[in-house]
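Take this structure, written in structure tokens, and hold onto it; I'll ask about it next.
Yeah, one chain of the complex is gone here, protein chain that is, but the others are all in their spots.
Note that the chains take the letters A and B in the order they are written out, and that residue 1 is the start of every chain.
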Amino acid sequence: MLTIELFLEQSLNGLQQGVMLFLMAAGLTLVFGIMSLINLAHGSLYMVGAYVAASVTQATDSFVIGILAALGAAGVTGMLLEYSVLRRLYNRDHLDQVLATFGMILFFNELVKILWGPQALFLSTPELLTGTLEFIPGAPYPSYRLFIIAAGLLVALLLRHLIINTRVGMLIRAGATHREMVGALGVNIDRLYTIVFGIGAMLAGLAGALAGPMLAIEVGMGEKILILTFVVIIIGGIGSVRGALVGALLVGMVDTYGRAFLPSIMRQLMEPSAADSVAASMSSVAIYVLMAAVLIWKPRGLFQAYGG
Amino acid sequence: MEAKGPFPGIRGIGQMMFLNKLLSVNPNGRTKAVVITGLLLLLLLPFLAALLDDPFLVDIASRILIYALVAVSLDLILGYGGMVSFGHGAFFGLGAYVVGILTHHSYEGTTIAFLPGDWEGTTQAFIQWPLAMIVSGILALMVGALSLRTSGVYFIMITLAFAQMLYFLMISIPTYGGEDGLNIWERSEVPFLDLYDSQTFYYTCLVLLLLCLWVCKRLVKSRFGMVLQGCRQNETRMKALGYPVYRYKLTAFVISGMIAGLAGALSANHTEFVGPGLMHWTRSGEIMVMVILGGMGSLFGAVLGAASLLMMEEVLSGLTEHWMIFLGPILVVVVLFARKGLYGLLVGKGADNG
Partner (left out) sequence: MADPILEVISLTKCFGAIAASDGLTFSVERGTIHALIGPNGAGKSTAIAQLSGELSSDTGRVRFDGQDVTRWPVDKRARTGLQRSYQITSLLPEFTAEDNVAMAIQSQQGHSFRFWEDARRDQSLRVPAQKILERVGLKGFADRPVTSLAHGQQRQLELAMVLATAPTMLLLDEPMAGMGQSESLQMMELLRPLRGDITMLLVEHDMDVVFALADVVTVLVKGQALATGTPDEIRANPDVRRAYLGDY
């Protein structure tokens, strides 16, 4: 039964998921575009953000402090990672990067298990945001999700400001399209890379912290979102933050609509038990089909940022 | 499967002694020596196990052989063809599922719904295993046909995406266990052989592995193999020479998928279970780790890598519950500093490039 309210509600869900994916994708695409580094451990930073947010919020009873702690933890972890391991991978081929960062995933998963134990953690939604807002008349929508949408869009705006209006941003744009030139211009490349990586790590940590109240915080949560994030940046175009936003919203919408509406659509076509199975498979693969379709049309993604 | 008894340590010491002797031989002789030593070890393993009074050793070794097989199949396209396929688990898992589904229906006496006719499956290995290879091969054909139109990171992502699609597909099919997987109540039947017997099963796996190694060795040295290697070294140049590169890579991809399917069939028998986890991208990652750890582009390295990784897991998991925390950094160290892998270290300059 497709009503306007249902459609709008799902659209907001899609928007919220899209915004979360954007937070993850922005960092990943910048790192990939500028340093040409495939970093599978990006999902681990998300996981770190979630775990730290949960623990600190529980300890201090303040979600705000929890988020700040998550940002800090993810940022520091990211920069340490960059300094110790990732730095040596910039000149290696992608296979080496994939393997080494895969090793990092294994390490972080186990580390988290040691520090926090194997059971899942839960983070409750901050009191202020537990209610609903009647954003759409007749369909109250969870305030917390609206908060995420707002936070995500704010970050997008801040990022845009950073990239367009600041010196660091200019270097980022230049670095995404002309890596060697930026180095030749005498800019401290090492520091630029560390900063870029740090920004990406913090965004991932923020995503993890924000996701906390909505999911089970457990080992392996990073990998789930990592794949989606890669799909997003492939669709959006590697190295392009604008592409990351468009790709993230696209993926978020397609995934949400798929899960929400495919079962009912399938039920029109076949009997219920088969319909549900088929719908479940179809919605899982929907975004991959989307990725394949985009790549056929534009082999380098929608907004290709870096040459070649 | 937990490590049992002191045998890992003893094997380790034995290997150290061999290593010392090995490293003093000249490079060309080294390759032969390493291979022959390995072969002898594998052939005599069940007797060693009897000597050490450790029956589990054979089981673990069978597992190593199975993963060695799938690692060899990946090395074919990765080490020789330069195709970084992050979805190899899909072919492995699918081969296992073919055996699982056929056995399931045979055991339950039900017809297979999605196939024409009234087939109730079978437990005959001579039907199951080739079918597993064919089905995996067909999947490889479809995946490869689309994926090989891309390159670089896009190729990696697309192969990964396909594996994930298959993973989600299997999870959503409740008839075959869904997320919990399917138990396999009967092992495949082979005339005159009892696959329930650990030793028989071990030697079956060994024979198949050696057969595939032999075939692959000839493959990589043949005209086809040379083209494949050329594509890895300089694809642009190969195209400029007039080679329709796509066709050769696709063929290699399909062959590789078929071998992985065979390994999957063996795995289904070994663990008497199939689950979607076999197709998860992290499984593909593990297989890739084996190839790299052992040394890619040598086929024997893949065997060595599978053995090393699985043995490391056995040994480390006996020491601490959190042994996984060492695996990550070890992998990083290998990638950064020992890129040629174990085979490269053992054989040095003697490592053949074909």
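Keep this in mind: a contact is a pair of C-beta atoms (placed from the backbone, for glycine too) under 8 Å apart; a residue touches a chain by one contact, two chains touch by 3 or more.
Source: prediction; values computed, not measured.
Participant: Using the whole complex, pick out the displayed chains that touch the missing one.
Facilitator: Visible chains that the missing one touches: B.
Participant: Consider the whole complex, including the chain that is not shown, and state which of B:Leu219, B:Met312 or B:Ile325 touches that chain.
Facilitator: B:Leu219
Participant: In the full complex, which residues of chain B touch the absent chain?
Facilitator: 218-219, 221-227, 229-230, 233-234, 236-245, 248, 251, 353-354
Assume only the chains that are shown with their structure count from here on.
Participant: Distance from the CA centroid of chain A to that of chain B, rounded to the nearest Å?
Facilitator: 33
Participant: Within their complex, state which residues of chain A touch chain B.
Facilitator: 32, 38, 85, 88-89, 92, 94-96, 98-100, 102-111, 113-114, 223, 227, 230-231, 234, 238, 277, 280-281, 284-285, 288, 291-292, 295, 299
Participant: Can you check the complex and tell me which residues of chain B touch chain A?
Facilitator: Answer in residue numbers: 78, 84, 86, 146, 150, 152-154, 156-158, 160-162, 164-165, 168-169, 171-174, 281-282, 285, 288-289, 292, 322, 324-325, 327-332, 335-336, 339.
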